[in-house]
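Below is one structure, written out as structure tokens; the observations come after it.
A single protein chain has been omitted; all remaining protein chains appear in their positions.
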Amino acid sequence: MTKIGLEIHCQLTKLESKLFCSCKANYREFEPNHNICPVCMGLPGSLPRLNQKAVESATSIAMALSCKTPEKIAFFRKNYFYPDLPKNFQITQLNVYGDMSIGGEGYVDVEGAKIKIRRIQLEEDPGRLIYEGESERTKITLVDYNRAGTPLVEIVTDPDFENPRQVRVFLNILSDLLENLGVAEPGLEGAMRADGNVSIEGGNKVEIKNIGSFHDLEKALHFEITRQESLSERDIEIVQETRHWDDRRKITISSRSKEEDQDYRYFLENDIPWVKIDQETITSLQKNMPESISSKKERFVEKFDIAPQVADILASDKYYFDLFENAHSDSDAKDIANLITTDLMGFVDTKEKREKSKLTSQHLSDLIAAINDKTLTRTSSKTALQEIVKSGKSVKELLSEMDLGQVSDSSEIENIIMEVFEEEKQAVLDAKENPETVNYLVGKVMQKTKGKADPTKTLELIKSKLG
Amino acid sequence: MVDEGEIIRVAKLMKIDLEDHTEHVGRVKKMLEYFDILDQIDLSSEEIVSQEKALAELRKDEFVPNDKKLIESLKNFREHYVRAPKMN
Partner (left out) sequence: MNLKTSILDYINDVKSGSFSVEEFTSATIQRIKDVDGDVHAYLSLNESAIDDARAIDKKISAGEKVGTCYGFPISIKDNICITGSKTTCASKILENFVAPYTATVVSKLQSEDAIVTGKTNLDEFAMGLTTEFSAYGPTKNPWNLKYVPGGSSGGSAASVAANECLASLGSDTGGSVRNPASFCSVVGLKPTYGLISRYGLISYANSIEQIGPVTKTVKDCGFLLNVIAGQDSNDDTTIDNANSDYLNDIEQGIEGKNIGIIKEMTSDGLSPEVSSATKNAIQDFEKLGAHCEEVSLPTIPYTVAAYYTITSTEAGSNLARYDNIRYGYDFESEGYEYNSYISKSRTKFGPEVIRRIILGGFVPSAGHAGKYFLKALKVKSKLISEANSAFEKYDYLISPTAPVQPFQFGEKIDDPVTLMLLDYNTVTANLTGKPAISVPYRVTDGLPIGMQIIGDGKSEKSLLQAAYALESKTDLPEVPL
């Protein structure tokens, strides 16, 4: 049986400051090396100062993943030389003197399967290396330390996944959960990364690193499973090793560095005392934790009679959730939910589109109000939404400017019906014979009015004309 | 007995060039041999201890930009970047 485990790294970009200094946690807006200070640059004489809220946010993540949280947390140094590490060690966590990392022994329910969370730890992100130059030989290595010290939560699962598809579902659940908690923005480039490990029946465990995106992770897992299976079929031993994902060739390659040369010499980071997390803190974090995705979903279904598939989308996508929660009243909740999931979704389905979008919750409630008092047809709402997303114009402005108002004036509709009857003689005859085909004529009228004709009134009028 | 080859291997991991410093190995070995005294004490009931602090005493999460353009006083390359040697 195939077993897959994951190590997920997620930046706590919703924090203001880095893990051990007051530089900005979200480094993305800065010029290279302009979000650095003596602490995150590891200058001699500087000392780390742990961010209280980082500990709280990470603890919230642990609790949301049903983990046990310890009474005391400790930090360790992972020692290795690399140019993106200003101190040539990384401050991270480890469970050697008892369980003292942020959390552990949790689980996530993935389509009925229980994926166990082994450990969650809080650590600092290193800086970034940039390779510049034409060829391998002329390459220049540049370092930008803006990212160094960004708070990072590492989530380690047990090897409980049976296939890459399950991994994908899990990662979607996890991203939604982290976003819902308000601690991270998994959509930001590089804010959430994952490494995997794979073993097949009777084989050793192989770690895969250097994976750029979740999409690549799935590919890497597929590749690795196939590679191991083909070795196994030929009775070749699968060696325990770390392999790197080669993004260009889409294959995994054995890492050259020998495992035995990686001795991290973990030991306590004594510049940071052990931090006591008392029951009072846990209780207050629990109390202030945002409503969970499953509880939101349940509430939508029960309270507003929203269809479970629709409720699922609104509950798990924080963007839709915020729009919905701010737009609806008890009476129009179901309409707004359907408006979001049937008409809006196509316009705001990517991060870029969402950032550009001018749509607010107010637009949604105004649109539903307009539909309900018949100044706008349900079928025009999609056109209206498209325009709102683009321009941000108010519903009122749109109704007057864009001629989206519903046509319910009988004489106006009658004129159009006459035109249709003229053009569709055969259909008129058919409808007289068989009243069930009348919808074809209604459709034609709607087409001519670009959906603005009041459908109920149109049907009535056609029926009376047909006699 | 501490293996001298092991000391040389560790030196390399610590990025210490021992080519001209082979006399260090003997001295390090002597110190390590002295540390054997640690084998003579019973420590079975001891636990690791550390200083402790309450969560509330930690630094508050505030962004305070570094007032100096630190990069200008460090080794910099084209003003903004730090240049590292070639990675293999």
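Letters A and B mark the chains as written, and numbering starts fresh at 1 in each.
Keep this in mind: a residue touches a chain if its C-beta (ideal position, glycine included) is under 8 Å from a C-beta of that chain, and two chains touch if they have at least 3 such contacts.
It should be emphasised that the depicted structure is a prediction, and the values quoted were computed from it without experimental measurement.
Asker: Tell me which residue among A:14, A:34, A:53 or A:87 touches the hidden chain in the full complex.
Answerer: Here the residue in touch with the unshown chain is A:87.
Asker: Which parts of subunit B are in contact with the chain that was left out?
Answerer: 6-7, 10-17, 20-21, 24, 27-28, 30-32, 34-35, 37-41, 43, 46-49, 51, 53, 58-59, 68, 70, 73-75, 82-88
Asker: In the complete complex, which positions of subunit A touch the hidden chain?
Answerer: 38, 41-50, 77, 79, 81, 83, 86-89, 141, 143, 263, 265-268, 270-273
One rule holds for everything that comes next: only the chains that are shown with their structure count from here on.
Asker: How many angstrom lie between the centres of subunit A and subunit B, each centre taken as the mean Cα position?
Answerer: The answer is 38 Å.
Asker: If you look only at subunit A, which of its residues touch subunit B in the complex?
Answerer: Contacts found on subunit A: 15-17, 22-25, 31-34, 36-38, 41, 49-56, 72, 74, 81, 83, 97, 129-131, 139-145, 261, 263, 268, 270, 273-278, 281.
Asker: Subunit A touches which residues of subunit B in the complex?
Answerer: Going by the criterion above, the answer is residues 13, 15, 47-48, 50-56, 58-66, 69-71, 74, 76-77, 80-87.
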